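The structure that follows is given in the form of structure tokens.
Removed: one protein chain of the complex. Kept in place: all other protein chains.
We call the chains A and B, going by the order they appear; numbering starts again at 1 in every chain.
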Amino acid sequence: MRNSLALQIGPVAFRVGSVWRAPIEALAGLYAGYPAPEDGICDFTVRLEPEKPWRRWLRPSVAIQGDYILPDAAPLPLGMGLLAAEMGMNLQMALGQKRYLLLHAASVEKDGRALILTGESGAGKSTFAALLGERGWRLMGDEFALLDLETGMLRAFPRAVSLKNGAIALMEREVIPTRFGPRLDGTPKGSIRHMRPDAAAIARMGEGARPALLLFPRFGAAEAVRPVGQAEIFMRLTQASTNYVALGAAGFDALTRLVSTIPSAAVDYPDTDTAIGLVDELWRQAA
Amino acid sequence: MAAPRYIADPEDQVRIVALDGLSVIFHAPSGMTHIVAPPTPEILTALRKGPADAAELLRRLSAHYEIEGDDVAARLNELEAAGLVRRA
Partner (left out) sequence: MRNAGLLVQALRDPASLADPDWSGLIAAARAEQLLGSLAVRLEGMKLPAKIATILEAARRDSAHARTQALWEAEMARRALVPTGIPVILLKGTAFHAAGLDAHQGRSVGDLDILVPRERIEEAEAALIAAGWERIKSAEGYDDLYYRQWMHELPPLIHRDRDRMIDVHHTILPLTARPTPDAAALIADSVVLDGGLRVLLPADMIVHAAAHLLADGDLAGGLRNLWDIDRLLREFAADPGFWPTLVERARRHQLGNAVGRALRLASRLYGTPVDHAVAGRARWSDRLFAARLLARNGWGQERRKALRFAFYIRSHWLRMPPLMLARHLWTKARA
């Protein structure tokens, strides 16, 4: 393909090809400083193509193609090409990742141990993890947590953080402008802006961490910490995993081990400062 | 007409892990995972001794647990639908 970029993100290498140049330029800008894949070998291929041949030039619209696709996915306007590339990479992971158990969760690391933040979409875990990443933690990932089936360790997968609506302004106050992609308004999910993790997260993307604490954060309620039953956690994590079923007995063993060995809690918080305080306290207790 | 007798798969094909009051089960022949409450795991364990109908199972289980006959029959239907037990 005429325009393309290959990226190594944690243990996964992607190549993104596009008939248009702009999305690749935007992607290269957002992922400045990321290494190229070792040996040039890529796990997954994403392609940005016109839905019909004439849509390459006439009201250009980007269909997300690649190794794995969603058959009825609506194409995006060319101005959102960067979003299409990101969605494409998410899709390859969700449908094609068979080496690591994928949890739909954010994760951060401190002292070689990992905090996993999971829960419903829109509960704010992505933003919260990004914020922790600016407050002394290393951001391992905001969308997918990768659990190694043999060792039980979490691998880092630091993609660009997808910030939505209110979270954009919040992180713009914390982080220098050069770490952001363009602001995209009018997307199917409202306004989106992508943010690159900091240099330490990128430099240390090859370092895993031992899971130590699992939290279900919920933004917008009075401060509270509640225990969650292990069976309930197990069920929620399988529902939050796109590849649990495909991994068979190994996935079952890894997940039961995770759930029965690490402490967990549901955490409600009215504002981010409270949240950070709660996390510090629970992290201390888990040590 | 005799009541149906049920068989469960052997122990090495079914992993049962207890997690605070409930159990998660990995069933290797189907590759499926199930979350179940008592007395379902106890029924599966009791069937390992050999095929049995609902009445026989009730006897095996009553030796160790307090349990209703209706409960056993209902759970057996669910287990059969899920493929965890089959008719002998």
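Just so it is clear, a residue touches a chain if its C-beta (ideal position, glycine included) is under 8 Å from a C-beta of that chain, and two chains touch if they have at least 3 such contacts.
Remember, it's a predicted structure, so these values are computed and weren't measured experimentally.
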Sole touch to the unshown chain from A:Ala13, A:Ala26, A:Ala85 or A:Leu103: residue A:Ala13
Interface residues of subunit A toward the undisplayed chain are 1, 13, 15, 17, 37-43, 45, 47, 49, 65-68, 96, 98-99, 245-248, 250
It is residues of subunit B that touch the chain not shown, namely 28-32, 81-83, 86-87
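As a working rule, only the chains that are shown with their structure count from here on.
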Gap in Å, rounded to a whole number, between the CA centres of subunit B and subunit A: 40
Complex interface listing, subunit B residues touching subunit A: 15, 17, 19-24, 26, 28, 31-33, 35
Residues of subunit A defined as touching subunit B within the complex: 229-231, 234-235, 238, 244-245, 248-249, 252-253, 256, 259-260
